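The complex appears here minus one protein chain, its other protein chains still in place.
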Amino acid sequence: MLARLGGCLIVAPLLWAQLNEGHYYLRSVPDVPVTLITGEQRSLRHLFQSQAVLLTLFSSRCQGLCSPYLLYLKRELASPREFAVVALSFDPRDRLADVAATAHRFGLAEASGWTWGLLHPTGAASLLSTLGYTVRYDSSRGDYDHSIVLFVLDRHGNILRRMEGFQDPALLKDLVREARGEFVLSYPLPSTDVALRCFELDKETGSWRLSTGMVLLLVPPIASFALAGLIQLTLSLCRTRSPQP
Amino acid sequence: MKALDRITAAWIITVTLVFPIAILLGILMRLNQANVLELSPLTFYSFMTAHGLLMVGIWFVMSMAGVSYLLQRYVEVRVWPITFGYVLTLVGVVLLLAAIFGGGFHTGWYFLYPLPFYARTEEWATMAFLLSLGSLGVGWFVWSLGLLVAILRKYPLTRALAWHHLVGKSEPETPPFILISTTTLLGLVPAFVAAVILLGLFFMEYLGGVKQDALLMKNLTFYFGHTLVNEMLYFGIAALYELFPALAGKPPYRTKPFVALAWNLVLVVVWTAYFHHLYMDFVQPTVLQYVGQLASWIAPIPAIAVTTFSVLGTVYRSGMKWWLAPTFFFTGVMFWIIGGLGAILDAIVANNFVLHNTLWVPAHFHTYNLLGNVLFSLGFITWFVREQSGDDGSRLYRPVATLYLLGGAGFVAAFYIAGSLSVMRRVDKYPELVASGGVLALVGALFAVLVLAAVAIYTVHVVRRCWRVLVAASS
Partner (left out) sequence: MPQSTILLLFSLGALVIAGVFWWVWRSSYQPVSVSVEPLRRWIFVAILLFVGAFTALTLWRMPYFLYAEELPERVIHVVSRQFAFALSERPIETDAEYAAALGQTLELPLGKVVEFRVTSFDVNHGFALYSPDGRIIAQVQAMPGYINRLRWRFDQPGEYVAQCLEYCGAAHANMQARFVVR
């Protein structure tokens, strides 16, 4: 029985967000041209050189996961501080107006900290290959199959972290702290079936929060004082009740 | 009181008989590390588990037995909680030895979660081990509760904790022995509660398959383990406060405001000192690491300062007659501070970064246990034997004191040097990486043989006389 219990004990589903992250760590992205929805022509470097960037790619025509993913990012990263969110369309069919329409549809066209833009077909290829971002046109659907990934770029355009798909917001917050230049000393692996966690990542702030387990650590000293008080009380009650000889 | 004499004699006989056996286990471990012996890894780690638990167990109960005996000078002590503690201790030790030597339980005293679920141990052995801890815990908890009630019957809580001394009043006086015993007994309660929670969570997983948070379990493990061992030392100090001035022919120690402050600090701060066992767990919130270092420094220093000053002041130009009991107390205090120095150096996080889980750790805890706490208890035992039989063991004085102190000092020195050379603790054989470990293990073992010789002589002396107390009282 023990061995069986042991077996299922810690082989935690290590659904870690940084799938294949190590492969891309510190890889620097090419400085490709970008057209912003304001009409400005910029290079990618311009976007990350003043602050760290969370970069995601999308297609305005996508019938699949792009919309829910942008919604997820909107919900979790509504007002970025000390970093920027950059959303770029990789779809050669997209025109600037399509990108602007998407930004407006999510109410993020004028949101501070958010930048929307269009990649040029020439630059897109080299950027996508550096990022390891797969894009494949499916002619039967008339749509692209593509990755859903968020990248953290530092001010030199190096890839610091890479997060695939819809992850626990706590992990996203962890990513954000990293983008801001904070060193996150330690982080818990996501696990579902631990009875009492001592400390947990707060999903709102991304910082450590005491959890149910920690309350247990407060029980012993409280019990000590309570017990002493209880004995004291019982003794004094006994003393007043027993008749003096 | 005859019944109290008898149960104290029973404790002394049990403890002094187990002591040399536990030392022998330790020597066998060192000889194995020195490649003089070839034990299988499982045998080695079983010895390690037994050595640690037996040593902590016997010296915890002995220090508490000493306090229980001396407490009758102030309050009415009931014997049944002590007897209850004795019976459950025996049950616990039998279960423990069965689990370790019958079932191959070998996860170390601290059975760090989730190791018991991964170790190659008989299934029933883990259960027997947990039950053994339960039995010891219940026995000791009832016993300490009995003592606490005995004290509070006469001294209300605030007086027992000498709070009126804190604000400068000197009447009515709380004797230091009562103050230290109360803070120690109260300080123990959280250790027991933490152990209950820990065992509960273990059983949850063992029986119900519910997974636990490794960080929470490690916190609970050291909450109970560290606090228990820490408080054990203070019981020894209580006996010293009670007996030492009289041995020097001086009036009893008084409770001064600083003394009251020091021991009240101990009461609270000792509960957070255990954080230093988790310094290298970066996942522990950093603020707790700061608390850990501060508490590790604040908890022991006032107590050490107060005690040392009192003891040195008592001996200085006193014309004291030296025999085994005062020598044990006096040298015990000396090694307590030396071990404390080793400990607080390791309690600095920056140092722990290179010392954690090296032999520096057993180096300092053997210094204040083997050469500190154990000596306080041996001081009490020697004094008790003289009270009961009139024999102060003067024939043994030179050989026992010399062999024990010389052997002990050499034994811990080998640990300190090895620790500074990055030799790791809790390994059956040293990897090539730390080749010096083997040589130092041999040196340590040889010195430990001297200690064993001293203890063997001493045990014969003590057991024969305490046996007479036991028999005379029952006939």
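Order as written gives the chain letters A and B; numbering starts at 1 within each chain.
In this text, a contact is a pair of C-beta atoms (placed from the backbone, for glycine too) under 8 Å apart; a residue touches a chain by one contact, two chains touch by 3 or more.
If you're wondering where the values come from, they're calculated on a predicted model, not measured in any experiment.
Undergrad: Using the document's definition of touch, tell me which of B:3, B:138, B:406 or B:427 contacts the absent chain.
TA: Among B:3, B:138, B:406 or B:427, only B:427 touches the chain that is not shown.
Undergrad: One chain is left out of this view; which of B:119, B:179 or B:195 touches it in the full complex?
TA: Final answer for the missing-chain contact: B:119.
Undergrad: Identify the residue among B:3, B:24, B:42 or B:268 that touches the chain left out of the display.
TA: Residue touching the chain left out of view: B:42.
Undergrad: Going by the touch rule given at the top, which residues of chain A touch the chain that is not shown?
TA: 6, 9-12, 14-16, 18-23, 25-26, 154, 158, 160, 183-189, 191, 194
Undergrad: In the full complex, which bits of chain B touch the chain not displayed? Write them out.
TA: Touching the missing chain: residues 41-42, 45, 106-108, 112-115, 118-120, 213-215, 218, 258, 280-283, 286, 289-290, 293-294, 297-298, 301, 305, 309, 312-313, 315-320, 322, 330-331, 333-334, 337-338, 341-342, 345, 348-351, 353-358, 360, 416-417, 419-422, 424, 426-431, 433-435.
The rule is short, and it goes like this: only the chains that are shown with their structure count from here on.
Undergrad: So the centre of each chain is just the mean of its C-alpha atoms; given that, what is the distance between chain A and chain B in Å?
TA: For chain A versus chain B, the centre distance works out to 48 Å.
Undergrad: Looking at the complex, which residues from chain B come into contact with chain A?
TA: 114, 117-118, 121, 123, 126, 145, 148-149, 152-153, 156-157, 186-187, 189-191, 193-194, 197, 201, 204-206, 209-213, 215-216, 219-220, 223, 268, 271, 282-286
Undergrad: For the complex, give me every residue of chain A touching chain B.
TA: Residues of chain A touching chain B: 1-2, 5-6, 8-10, 185-188, 191, 193-199, 208, 213-214, 216-217, 219-221, 223-224, 227-229, 231-232, 235-236.
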